[in-house]
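The other protein chains are all here in position, but one chain of the complex has been omitted.
Just so it is clear, A, B and C label the chains in written order, and each chain counts residues from 1 on its own.
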Amino acid sequence: MGEITTLSDAVARLVHDGDTIALEGFTHLIPVAAGHEIIRQGRRDLTLVRMTPDIVYDQLIGAGCARKLIFSWAGNPGVGSLHRFRDAAQHGWPAPLEIEEHSHAGMANRYAAGAAGLPFAVLRGYTGTDLPAQTATIKPITCPFTGEVLTAVPALNPDVAIVHAQRADRDGNVQIWGITGVHKEVVLASRTSLVTVEEIVDELEPRPGAIVLPGWTVDYVAHVPGGARPSYAMGYYDRDNVFYQAWDDISRDRDAFQAWLRSEVLS
Amino acid sequence: MGEITTLSDAVARLVHDGDTIALEGFTHLIPVAAGHEIIRQGRRDLTLVRMTPDIVYDQLIGAGCARKLIFSWAGNPGVGSLHRFRDAAQHGWPAPLEIEEHSHAGMANRYAAGAAGLPFAVLRGYTGTDLPAQTATIKPITCPFTGEVLTAVPALNPDVAIVHAQRADRDGNVQIWGITGVHKEVVLASRTSLVTVEEIVDELEPRPGAIVLPGWTVDYVAHVPGGARPSYAMGYYDRDNVFYQAWDDISRDRDAFQAWLRSEVLS
Amino acid sequence: MTRPAHASAGEMMTVAAARALKDGDRCFVGIGKPSTAANLARRTHAPRLVLVYESGTIGAKPGRLPLSIGDGILAETADTVVSVPEIFNYWLQPGRIDVGFLGAAQLDRFGNINTTVIGDDYADPRVRLPGAGGAPEIAASCREVIVIVTHSRRTFVEKVDFVTSVGFGAGPGDRERHGLRGTGPRLVVTDLGVLAPDPETCELTLTHLHPGVTRDQARAATGWELRIATDLTTTEPPSETELSVLRALEEA
Partner (left out) sequence: MTRPAHASAGEMMTVAAARALKDGDRCFVGIGKPSTAANLARRTHAPRLVLVYESGTIGAKPGRLPLSIGDGILAETADTVVSVPEIFNYWLQPGRIDVGFLGAAQLDRFGNINTTVIGDDYADPRVRLPGAGGAPEIAASCREVIVIVTHSRRTFVEKVDFVTSVGFGAGPGDRERHGLRGTGPRLVVTDLGVLAPDPETCELTLTHLHPGVTRDQARAATGWELRIATDLTTTEPPSETELSVLRALEEA
């Protein structure tokens, strides 16, 4: 409960081959360093869950860690496509990638249902689109009071949630501010969780707009300054937009990607 | 949209005989002054909605404003019973009071569904209790994925939401901190809304733990310092526990109550 | 060292409830005796007890006893304050809370609780009580429940007039049948003693008598034929520390 340890130790304890894991962060506070640690530890057959798989999931997929992707928008924000994701989805390289595709509203509600201990969530969504025909986890549900038909999606309860945050105290209480995305939901929905943080402090000074995850809701906290780069950590560093653009070239080619992986992650 | 006006003007424009109205505030920031204004304006046949009808609803019921009460806990917190509520429920004085009774979890979810534009909410609740047999707005619902049976409650979408808050700016943006209860949900769930505030300021300085309701989500803002007394407004004044205790005697007797009403509200 | 004569029945009750809380437990606290007991435990044997109030205050560390579940001091000292929908949906409902405290206007031998109406007719009650509040879902979703209630025939009844919150329903297996995920009442702490459910039958059984209370007194205050544990024990009287901390709390 809120145990402070190293990144490699936490990943080794929590992430196992075949697990369903969610690395979340909506543009902000994406746990990229933790993703690299999973690659280094050579995990395989993971079901990767994330609303917006961006370059960290492109890297995990390209490195062969993934068996399945559950997502709502897979792209390099503001740049274009995720080439490693496309190569896996279209050509099965380096391994076939099963996909389960939702909308943002559906994914956000799936995490919220997971956090709430409910088996499903109800939303106004998907109706009239081709998504329900392709995604088994989208079903109609009828309001028992009005008879109106809405949409149900099942809860997401990953084996492991991993997020990045600004600060934790020595009891493992985690403080997050700025865009908080689905950080709270994914941690509360998952069976276990790891939070990487910029700083570990003696006391969490209250801040406007901050949320706090009590240490007892988090399994491990790891001190990983810069752990969200090239995404950003408000109050610590900005988004490295240049790297997001550079990723387009690095990732377009299998060899270039593998060279990058060797020099930047594995070595 | 966020129009700043007087309490009497706002109540006159928004609250009509027969309306469904919700005055919310979970111990904190209860809009008592607005309740008194409704009594002064002589509204009748109101459906009163509130998780914790306390003395302000006891006063509205005793003054004959209410036809129906939708609630989850009707008491004088830390003191005992609400005598005007009991007199209406048990003896029909001054008018019969229909009741629709839920749990806190059910009421909170009904507001949340109302805020979310859904016709119902799903929760783990009520099962095995005698409430579903008495309350038509509690029904079973089956998860379309697991087959598990849960409970559905219909959305609450009152005609008018009234809450008290610490501050608003001149554009009607409202800032609330401390225990925020269901303030956001009831304002977003209702067709119209009034927020009474302690202060109107030029700029809402950000504060830890504060939420903001944009002015465009609120119809009227009225400057009513002390408008939550005898409940409290964090940062402004404390709860008047002595008055909550005194209410037990004032309200126990019909004549004593009416004398109090004449001298403290109507005059 | 202990001076039991100094402890009132109410103090004994609060101390017995406080002792039932383990350090590190997350405890969903109602106002009155539950809040007093939880704060006493946090100041004695359970410094890491996590107090959760239904007002949305998680990890509150009040320096004095709050008078309502929504006192400002709870928000000011909490690790985090969340909305009321969130406290029920994200924190209570999924089973994140270890211990829920409940009171009762009526209680039956299976720990079912009535706080709604006294009388046979819901529509025309003899006494209209405050109602459910958070209790049905606290009773359903906390890992276990502790009931604190004054022992009398008015309260300990053969059959509750209304089931507001489920204990063990009609007996073994009923919680599972209803899909209730917590294990139900673990203890009922009264001013006379402590009852616990029989592991086989789920029937509340007297396991402890407070110092100076007799079996007959407990039987006389119970509206059903009270079962008494074969290893009935006398409650350890409040220690000097427990009493002084409790009194300091109540005077603050």
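Just so it is clear, a contact is a pair of C-beta atoms (placed from the backbone, for glycine too) under 8 Å apart; a residue touches a chain by one contact, two chains touch by 3 or more.
Everything quoted here is computed from the prediction, not taken from an experiment.
A.B. asks: Taking the complete complex into account, which shown chains does the hidden chain touch?
C.D. replies: Those shown chains that the absent chain touches are A, B.
A.B. asks: Where the complex has a chain not shown, which of B:A105, B:V212, B:A228 or B:I250 is the residue touching it?
C.D. replies: Residue touching the chain left out of view: B:V212.
A.B. asks: Which one, A:G2, A:G62, A:G125 or A:P144, makes contact with the chain that was left out?
C.D. replies: In the complete complex, the chain left out is touched by residue A:G125.
A.B. asks: Which listed residue, A:G64, A:G209 or A:G226, touches the chain dropped from view?
C.D. replies: A:G209
A.B. asks: So one chain is hidden, and I want to know which residue out of A:T5, A:Q41, A:S81 or A:Q258 touches that hidden chain in the complete assembly.
C.D. replies: Checking the options A:T5, A:Q41, A:S81 or A:Q258, the one contacting the hidden chain is A:S81.
A.B. asks: Hey, which chain B residues sit against the chain that's not shown?
C.D. replies: Touching the missing chain: residues 115-118, 173, 184-185, 188, 211-214, 216-217.
A.B. asks: Considering the whole complex rather than only what is displayed, give the residues of chain A touching the chain that is not shown.
C.D. replies: On the side of chain A, residues 26-28, 51-52, 71-75, 77-78, 81-82, 85-86, 89-90, 101-105, 108-109, 111-112, 123-131, 134, 148-149, 178-182, 184-185, 209, 232, 234, 238-239, 241 touch the unshown chain.
Going forward, only the chains that are shown with their structure count from here on.
A.B. asks: Using the contact definition given at the top, which chains are in touch with both chain B and chain C?
C.D. replies: Touching chain B and chain C alike, sorted by label: A.
A.B. asks: Nearest whole angstrom, what separates the Cα centre of chain B from the Cα centre of chain C?
C.D. replies: Chain B and chain C have C-alpha centres separated by 28 Å.
A.B. asks: Go ahead and note the Å separation of the Cα centroids belonging to chain A and chain B.
C.D. replies: Here the centre of chain B sits 39 Å away from the centre of chain A.
A.B. asks: Which positions in chain C touch two or more other chains at once?
C.D. replies: 89, 93, 141, in rising order.
A.B. asks: By the touch rule stated above, which residues of chain B touch at least two different other chains?
C.D. replies: In chain B, residues 123-124, 148, 209 touch at least two other chains, as defined above.
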